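For reference, the structure I am asking about is given below.
A single protein chain has been omitted; all remaining protein chains appear in their positions.
Now for chain A:
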């Protein structure tokens, strides 16, 4: 969060109203941040955001679900105090530990030390670092899908939904009321004190943009989360940012399904995209030969693009859908070409884990670029079954034949027909 630095001085704070009832005994106790203009360094927030926290009252006690950014703790505690005494709090549910939701947690724990903390097991190492000395004294109960907390006449049931967008993320479901607390999932950076989706301004753009910037890199995990959520009976979706969704909650799930799903139905073939840039045509000739080799293999659809001829952003959509990419770049001034780096930098915005990656390129004397690209592809958690292809200056016919063979091998790895290989550890050192 770069909250303070990104806040324009001209935005007046919203009137600090009280808690907002969602249904009897369930209150919004969050905070509005209309001045926020940049979130997580990842996106702009043109009309700010809200940090939504909730209090749920049962006959045996009160559960607090998430807190707010530390800068807004005062508003949060004021709203909490309007609906509960601290000694009534039996549960603190931490659906996600990012500072925008855990900022008021240390103080809340000082005021309600008796409360039990419920969080996903993957939140434990983060909570340990967050609470430091207070961790050992806290009453912490890791929960996984299906576990319940009894509030007296009301139950919170937990759903482990990791990696949307931190390892620790989970959802909590108030069974009797059909209210699902999703934390960042299904949120919007959209600040409107009218709170409910049927009362606020048009936030559809904000919800889609939020998905694109925060959830898209985790779309397979979003899909897994939706698999858990969809069978639930839902009257309200209560996320941690933006409007509370009480009008046709299932419609929002459908929207997320579409956003997280493939752009078009995948065909039967595996897909390989070859993208290159070339100063004098040598890398371009390698790219063409790799294409010819790969395209000759059954079951693989190959496409070839010159990065010089396109805007980079649409290539993200392409790469998100394909099974493998091969990136070609000459070595220029001891480095890969800038357009390749720009594309590689953008790949963090999509899910690349497990895709096949490969690098190739022509060089004059040192040839660093191919290895540099491979290192970045590995950083993106792609698998690189074939060591990169490097050719000195203009490829000769035998180099082009090697490039075609390289293409055939990449295709075979995509279809699962690659012959198994055996190597000694010593031979690997040269890779």
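Points to keep in mind about this one:
By definition in this document, a residue touches a chain if its C-beta (ideal position, glycine included) is under 8 Å from a C-beta of that chain, and two chains touch if they have at least 3 such contacts; residues count from 1.
Throughout what follows, contacts and distances are computed from a predicted model.
As stated in its UniProt record, the chain not included in the shown complex is "Ferredoxin", which appears among "Amino acid ABC transporter membrane protein 2, PAAT family", "Peptide/nickel transport system permease protein", "Xanthine dehydrogenase family protein molybdopterin-binding subunit" or "Ferredoxin".
Within the whole complex, the absent chain has one touching residue among A:314, A:334 or A:379, and that is A:379.
Mapped onto chain A, the interface with the missing chain covers residues 121-122, 124-125, 142, 144, 160, 162, 167, 353-354, 374, 378-379, 381-387, 413, 418-425, 428-429, 431.
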